[in-house]
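So that we are looking at the same thing, I have put the structure below in structure tokens.
The complex is shown incomplete by one protein chain, all other protein chains being positioned as in the whole.
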Amino acid sequence: MLEITCPFCGPRSETEYINGGPSKVNRAESPDGFTDSEWVDYLILAPNPLGPVKEEWCHIMGCSLWFTITRDTVTHEILPSPETSNE
Amino acid sequence: MAKYSYDHDKARLSMQKYSLFSLACKTLNNHQGWRQAWRTLPLKNEYEILIIGAGGHGLATAYYLAKYHGITDVAVIEKGWLGGGNIARNTVTIRSNYMRDESIPFYVKSLELYEQLSQELNYNLMYSKRGMIDVIQTYPKLREIKRRMLSMHLHGSTYKSLDIEELRRQIPPLTGGGPDSRLPIISSMLHTDAAVCRHDAVAWGYARAADDYGVEIHQNTAVQRLLKGADGSIEGVITNRGKIRAKKIALAVSGHTTTLTDTVGLQLPLRTFNLTAFVSEPVKPLLDVIVNCPDLGVYLNQSDKGEIVIGGASDVGQSFRRDIKQDVFEDSVRATLELFPSFKRLKLLRQWGGALDIAPDATPIISKTKIPGLFVSAGWWGGFKAIPAGGLTFAHLIANNENHLLNEPFTLDRFDHLNFILESGTTAH
Partner (left out) sequence: MSKGSRRLKTGGEIDRSQIINFEFNGTQYQGCQGDSLASALMANNVSLTARSFKYHRPRGIMGANSEEPASYVELLGDAASGSQPITTIVLREGLRAKAVNCWPTPSFDLMSVNQLIKNFIPAGFYYKTLMWPNWHFFEPHIRRIAGLAKAPERAPMSGQYESRYWFCDVLIVGAGPAGLMAALTVARSGARIVLVDDGSLPGGDLLNTKELLNGQPSKIWVNNVIDELDNLKNVLRLQESSAWAYREQNLVIVTERHPAPKQLIQRTWRIRARRVIIASGAIERTLVFKNNDRPGVMLASAVQAYINRYATLPGKRAVIFTNNDSAYQVAEDMIAAGIEIAAIVDCRKDPAPTHASPTGDIVHKTNHVVTKVVGRRRVRAVNLRSNATGDIKTIACDLLCVSGGWNPTVHLFSQARGSLRYEDSLSTFVPDTAAQANVCIGAAAGKFGLQEIFADALEAGHRAAIDCGFKILELSAPIAQTSAPYSIEALWHSNSDDLSASSFVDIQNDVTLHDVHLAIREGFGAIEHVKRYTTGGMGIDQGKTGNINIIGAVANQMNVALAEIGTTTYRSPFVPIELGAIAGGREDSAVLPYRHTPITQWHKDYGATMYESGAHWRRPGYYAKVGESLQQTINREALATRENLAIYDGSPLGKFEISGQDAIKLIEMLYTNQFSNLKVGMGRYGVMLTEDGRILDDGVTFKLHDDHYLMSTSTANAQTVYRHIQRFLQIERPEWRVWITPLTTQWSNATLCGPKARQVLSQLNSDIDFSSHAFPFMGLREGTIEGIKTRVCRVSFTGELSFEINVRSRDALKLWERLFEIGKPLDLVPIGSEANHVLRVEKGFLSLGHEVDGTADPYDLGMSWVMSKQKADYIGKRAVKVRRGQNRARRELVGLLTDDPYRLVTEGAPLTPDGKLEASEGFVTASVWSVARSRSVALALLADGRNRIGQKAYVRIKNDVIPVTITQPCFYDADSELMRS
């Protein structure tokens, strides 16, 4: 059970959040410009590294903010990264 | 101090027979006469087939390659100790209660193979076909289980309805879920084919039998990266013990599949999560069947040693840590106590996690890859029940470069047109 810092509410227990998986490239404005196989890759592939991964979390039991953290998948350490995806 | 000299150079491969008789004979000389269950041999620099991962799937694959395809120039390499991956850390449940036509026959075959495996391998896997009871507490779940029941019947797998009285008679400590409880039990179903077996023994039994065919098993041999040849096909691996060449390489490394495929720029639709389980202290027999409580998200059985083995939900977020999330664990305990309130005084003895990979549709992958000569068996989530059929079909695929009928639905190209095989009935995770 991690303690994750919501950029808006501050440090809260992991139980207040949902995990949205690893960050992806932003969704294209016009998906029709991609081949089927490119679009399938966009849909089904996600980074699965042994180590730091950038991922999306949402403070669903609080302010509902979606934000990005970098977390190590082996140590579970949350690495310092000031950026958030929003506002 | 007397040092034991290892039986490295067994001249002929003939497995030492295990039986009541051999046990009695060996007792007479204080069990000094038992040979190594598998040999420790020098590592060669080339094999016909290299299997990465000496877990259940890797060892079973090696065994069936030798047995059915006569291929014995095979090495199974393992970064740690044989049988030390997820086969060392699961809840030993073997079942075939799937819903889709693509999945059921595969698991039916797996159970069929499991059932005679102790005899076949001459190794007691303590396979105990004790059945699994689904305790159903919501109507949508009941509808789903009925759907499974009727689909399973098409392929020879069985669910039987149990009324609640019979359910409580079969599982005496199941005293929760009464009419006034939060989630009253509304129905239950017995999956008669389900079994448990001694998980470590599956790895050891396959290893011993594969070794007997001449397959080499190399522990403490960690693959650092895969090697691709100039023509784009697989060529070998670099390990902590040097380079090993092979024209065919098979990955059976569960959660670490992408760690290896990433080294040759092959991206696979797999993500790795931590799934945990725990056992209670050993107590006298009180559960004769596997109990599955899908609405509360826990399942349990009692080991032959007397421990209650309990599994629950997976953790949130990708992880290779094999740690325990306290909140997820507590939820599993609470769910268990809802139905088994007398377990409150029972004590937690041990808990563990395992790194499991999962595909977008939560259905396994046994497949060729874009890299000629590289094969993967992955995405098993809980792959223990699938070991015999997984090994059988994977060996077929590697040997013939063609799918076995049973693994045809499980290839990677199903994703080309997003043909998901969704077992959960609604959506994947």
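By written order: A and B. Residues from 1 in each chain.
Assume a contact is a pair of C-beta atoms (placed from the backbone, for glycine too) under 8 Å apart; a residue touches a chain by one contact, two chains touch by 3 or more.
Fair warning: this is a prediction, and the values are worked out from it, not measured in the lab.
Across the complete structure, the visible chains that the omitted chain touches are A, B.
The residue touching the chain not shown here, chosen from B:Thr192, B:Gln267 or B:Gln351, is B:Gln351.
From the set B:Thr61, B:Ser96 or B:Ser280, the residue in touch with the chain omitted from the display is B:Ser280, counting the whole complex. Among B:Tyr63, B:Phe106, B:Tyr127 or B:Phe384, only B:Tyr127 touches the chain left out of the display.
Remark: the omitted chain is touched by one listed residue; of B:Leu183, B:Ala222, B:Ile238 or B:Ala313 this is B:Leu183. Residues 1-3, 13, 18, 20, 26-27, 29-32, 34, 36, 39-40, 43-44, 56, 58, 60, 64-66, 75-76, 85-87 of chain A touch the missing chain (whole complex, contact as defined above). What chain B contributes to its contact with the hidden chain is residues 1-4, 18-20, 22-24, 27, 30-32, 34-40, 80-84, 88, 101, 118-119, 122-130, 137-140, 143-144, 146-148, 150-151, 153-155, 173, 175, 181-183, 198, 200-201, 204-205, 219, 280-286, 296, 302, 304-306, 308, 321, 323-326, 329-331, 333-338, 341-352, 360, 417-420, 422, 424-428.
Going forward, only the chains that are shown with their structure count from here on.
Inter-chain centre distance (chain A to chain B, centres taken as mean C-alpha positions): 30 Å.
Touching chain B in their complex are the following residues of chain A: 1, 13-15, 17-19, 21-22, 36-37, 40-41, 43-46, 48-50, 53, 55, 71, 73-76. The touching residues of chain B, when paired with chain A in their complex, are 256, 258-259, 262, 267-272, 316-321, 323, 325-327, 357, 359-360, 415-418.
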